[in-house]
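Showing just some of the chains, left in place.
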Amino acid sequence: MARVVVDVMLKPEILDPQGQAVHRALPRLGFEGIADVRQGKRFELEVEGPVDDAVLARVREMAETFLANTVIEDFIVKVES
Amino acid sequence: MTARVGVVTFPGTLDDRDTQRAIRVAGAEPVPLWHRDKDLHQVDAVVLPGGFSYGDYLRAGAISRFSPVMESIIAGAKDGLPVLGICNGFQVLTESHLLPGAMLRNNHLHFICRDQKLRVENADTAWTADYAAGQEISIPLKNIDGRYVADERTLDELEAEGRVVFRYLDVNPNGSLRDIAGISNAAGNVVGLMPHPEHAVEPLIGTGGTDGLGFFTSILKKLVNA
Amino acid sequence: MTLDTVTNAEKTPEAEQPWAELGLKPDEYARIREILGRRPTGAELAMYSVMWSEHCSYKSSKVHLKQFGEKAPENDAMLVGIGENAGVVDVGQGYAVTFKVESHNHPSYIEPHQGAATGIGGIVRDILAMGARPIAVMDPLRFGAADHPDTKRVLPGVVSGIGSYGNCLGLPNIGGEVVFDACYQGNPLVNALCVGVMKHEDIHLAKASGAGNKVILYGARTGGDGIGGVSVLASETFDDAKPSKRPAVQVGDPFQEKLLIECTLEIFKADLVNGIQDLGGAGLSCATSELASAGSGGMRVELDTVHLRDSSLSPEEILMSESQERMCAIVEPEKVARFLEICEKWDVIATVIGEVTEGERLEIFWHGEQIVDVPPRTVAHEGPVYDRPFARPSWQDALQADDANKLPRPVGGDELRRQVLALVSSPNQASKSWITDQYDRFVQGNTVLSYPEDSGMVRIDEDTNLGVAIATDGNGRFAKLDPYTGAQLALAEAYRNVAATGAKPLAISDCLNFGSPEDPDVMWQFAEATRGLADGCLILGTPVTGGNVSLYNQTGDVAIHPTPVVAVLGVIDDVNRRTPMAFAEEGQLLYLLGDTAEELGGSAWSEVIHQHLGGLPPKVDLERERLLGEILISGSRDGMIDAAHDLSDGGLIQAVTESCLRGGKGARIVVPDDVDPFVLLFSESAGRAVVAVPRSEELRFNDMCGARGLPAARIGVVDGDVIEVQDQFTIPLSELKQAHEATIPALLA
């Protein structure tokens, strides 16, 4: 079985309060030197059978219509090695 | 003659029974609609009630949008069927692209439950005719994904066309852009908002006010007079 | 690893078994061998070990809990008593109400969000299993010091867990408690209550009867999370176990639970179940053995038919798994098809995993081979019972001798004023809206009262306006000073809170949170508290319908304060006449009901001003509580009072502040001549409430109190936008509001 990963992140212009909250907490926990944090989602899909271009195209469609809301989010599809 | 108003139940819908009660209190007839059933049973209008359909997993409203009943509602809405989305229902409407923009996690990251003051900006929609433009009302608000966002152009367009139907007053409870609490489509038959009018239809219950009743009497009048 | 079958166990009597790792004592293991006449199989050992854990068997507490039955007051309202998933009370008009409070303390320390979330999930399933629709939840909570860094981890996690689970289920949160005390630092208390309503004829019980009837497991798939989690976690003391060594906690899926609720209610409506049990601690071990034990006949289960999330689970693990959101039902064969159809409608997985048999044994098979053959009662109901040694702690006398009434008191109006502000802004007395605003209190459209009213109240019939009210209370400081009195004070306070809203108290549930039962000091606290509670319930006429015991609440050798939490359920015929707490109209007269004595032991004042805990707690007079309750209820019924607020932590000034802030109006307080203003404002004498009486009703109200012999003193009037204590001080409402509301957000946001 192969794994295809879809990473979904808010578009850069959209406020990400979750990332900000993490970012703000870091200095308090003693972690310096992080300029910014953004938080997004990671989907791990276990695909039956080989991952060929057709499968990837389908996953991309799935991400576009379902896993991400492209009004506010960007996504990347990749095959996990 | 009375009006038949459908109330959709998705798996995880919570406020369906409350919404049915509100419709009854207003004098109309509530008709339960089931997510798997495409048939709208000749209703004259539809409410998508609040809750956590499909647990709000993935994104609020994202999974419900693909249900069979939504296919019919999307088609109906385009033909002028009055549709009101409350809270989770509003989220379903944006995910379905019946309304523009999207709903995101509140800027303070918490669920918030409070009595919320709103201004009715547009009293010409199917669901707000019983209010006066500019009227201030108080109804409960309760959500964690209530922050309305859209790009600047869309926001300007909404403002210009009078499609910002409700605005938060006093406090913006979630970081919604331009204090937007609810919007409509261009035709005015589809309205979505985050606060819950169905929880403000009886004195004593909830916050004890009845400011939400106007949503349900508005649609009743419109349908009966039609 | 080969399968440990019954045959194999018979053939290999000497095989080593991990009974000690599973928490069994040598004599307990020996007893299992004696019961079975051979060594247990691995699966049997798993079942006995979880079911005989403290959490599931109540082995240390049973001998004391007996009193709740023995001393139970005559009460026609009890329809189902202790022993079922939850007790059931008749509230009239054909309705029955079931409610119970339970703990999820240990998991909530390890993983606050999920620990607390699954606590709500578990108690909701208990209520559902009785046949009721769950209608509300409450959450009595205890945390470490408010300013301790770990409280910032635990509290927001617990609150988001309770909120996200309860909100997603559509259950209004109508009340609870938030208490901070350093004694809970390494061991927060997360108690959760659920209340449900049904018609009398809908009551369901957890028993398997009728040979040939099918056993159906439905809900979530069974996974490997939280194996032995609740039972083992709740039966151990924490040491500094490395995170990796900690048992996994379960993750809750409130969406699945919502489907389970709707699906189960539809199944009840179609009259498809004979017996039903939720799966909580000890999972399938508990559900199968309890159902079989309570019913007639035996049970046969094909364990390999259970739907798994992880196919590598062993039969032992499946029996011990505490995966959430599962139920087990006993269904007549001809009703199975309809049952499965309703499950399918709600996207709920359901599997027939066995059937009720003629015999008397619980038999479990794995791919055709028998791995369990036990008398179910020995697993579920006849576990070990300990009469553990207890003794009054050596330090108790010294603690009681350290009299709080001798602490230095404020001198003059200015100092009194400063102490009032310090009190109302202290974490324990401050507004909890930062927390409660994260809970949906409106959903279901029946909430009449919720935070910050004295009790939560929900309407249960839209046509007649019948309603129920519940309050939960507990005061670990009082219980530490004197556990007998402390338990009665918790009972009295919850009773008073219910009566203050106009509802008639009917019955109670309780959650007894204590340290290690192996410590005779703790055992004494437990024995005293249960004795106090049982005696108290007898006087008040409110039977114990059920509850929960949580032991081993301690860090290292140090136990938490003994913390009995009591939930009182009341009924109100017409919610329209509920009494709110707000002083909302100028001119309302303020009456203090009850007697105020000099009682500062364990008080909020002694804690906030002197960081002191010593002396004796306030005295309890339960006959007086009952009389006060009658006056409050009559006052509500006959329209003699506009508002009422019970007096508890922080005394009169705290109560007046809360009622003024709620109504947005000030008050002028006149200290009666022979009374010390400090004592009037800060004493925590029990059996008191402050009420707002409309002028037109003053005479009638006074007459009623006089005729019944309840002291009622006019202490002031609702007026203006300041709280003024005549000749002492004045504080603007805005200043009080700021002091009261800013504390918790500043600590946690």
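By written order: A, B and C. Residues from 1 in each chain.
As a working rule, a contact is a pair of C-beta atoms (placed from the backbone, for glycine too) under 8 Å apart; a residue touches a chain by one contact, two chains touch by 3 or more.
Since the structure is predicted, the reported quantities are computational estimates derived from the model, not experimental observations.
One representative per chain kind is drawn in place, while the complete complex holds these chains as A x2, B x1, C x1.
Going forward, only the chains that are shown with their structure count from here on.
Centre-to-centre, using mean CA coordinates, subunit A is 41 Å away from subunit C. Centroids of subunit A and subunit B (each the mean of its C-alpha atoms) stand 30 Å apart.
Subunit B makes touch with subunit C in their complex at residues 11-12, 14-15, 17-18, 21-22, 51-52, 54-57, 110-114, 140, 142, 144, 196, 198-199, 202, 204-207.
Partner subunit B is touched in their complex by these residues of subunit C: 160, 163-164, 167-170, 253-256, 258-259, 346-347, 436-448, 459, 462, 575-576, 578. Contacts from subunit A toward subunit B in the complex involve residues 10, 14-15, 17-18, 21, 66-67, 69, 71-72.
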